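A single protein chain has been removed from this complex, and every other one stays in its place.
Here is chain A:
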Amino acid sequence: MAASISGLLKPWTPRVFLVRWSRYNPYYLEPEVSKEAYSRPETELSAEEKEQRELKALRPIKAATSGVTSSVFDDPVISKFINMMMKHGNKVLAREIMTQTLENIKKKQVEKYHKASEGEREVIECNPYTIFHQALENCKPVVGLASIQKGGKYYQVPIPLTDNRRRFLAMKWMITECQDNKHRRTHMYEKLSQELLAAFGKEGNVIKKKYELHKMAEANRAYAHYRWW
């Protein structure tokens, strides 16, 4: 085992293994798993993408993690959500909850579809993946607050959020809301599907939380110049 690891870390490494950080040398690049990225011919690529391709040919690549595949059913957003729901490394349970949630959403939407009249049927969305993505989009906050110290006092200053941070906040609110604020006897998948459908329709506690955050940011607009980055 040690022999195979030491074979990886040449020639750009320090001799000491970096224990506190990633096991990989920073020289390694992230893997690209989707099949479509490799089937594009040379002519379609821009100059940057060509450079990226040349760089990838010269550099070693990290191993793909065990949660990703090149299958059409693999969704990075859903994988991230499953990982965030997971407790004590129980991925099987988290994945089970996710599949049950999606199934539940589909059931409810199909029920609604069959009960609805002809005109309303076109509007009803039955694909649980689109509902999940749209609900998450609706929950994402646009601005966040940061606690900045100025003159001995701490002010809540509105700041722009990165894409990753927004996605993380939306997912975190969704999960905590379902874990804490619902009736104890309902299953997690039931709670999640209710909340996701509500967020899809721009209602529910998570959307309310997002609007409250926006209102706070609007109220503290005067301190926006305290931000220096």
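The rule is short, and it goes like this: a residue touches a chain if its C-beta (ideal position, glycine included) is under 8 Å from a C-beta of that chain, and two chains touch if they have at least 3 such contacts; residues count from 1.
Heads up, the rule we're going with is that contacts and distances are computed from a predicted model.
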- Listed names "Small ribosomal subunit protein uS9m", "Transcription factor PRE6-like", "ATP synthase subunit gamma" or "Checkpoint protein", matching UniProt entry of the absent chain: "Small ribosomal subunit protein uS9m"
- Among the options A:46, A:66 or A:117, the absent chain makes contact with A:66
- Task: Out of A:91, A:107 or A:221, point to the residue that touches the absent chain in the complete complex.
- Result: A:91
- Can you list, in ascending order, the chain A residues touching the missing chain? 1, 4-5, 8-9, 19, 23-24, 28, 31-33, 35, 38, 54, 56-64, 66-67, 69-71, 74, 91-92, 95
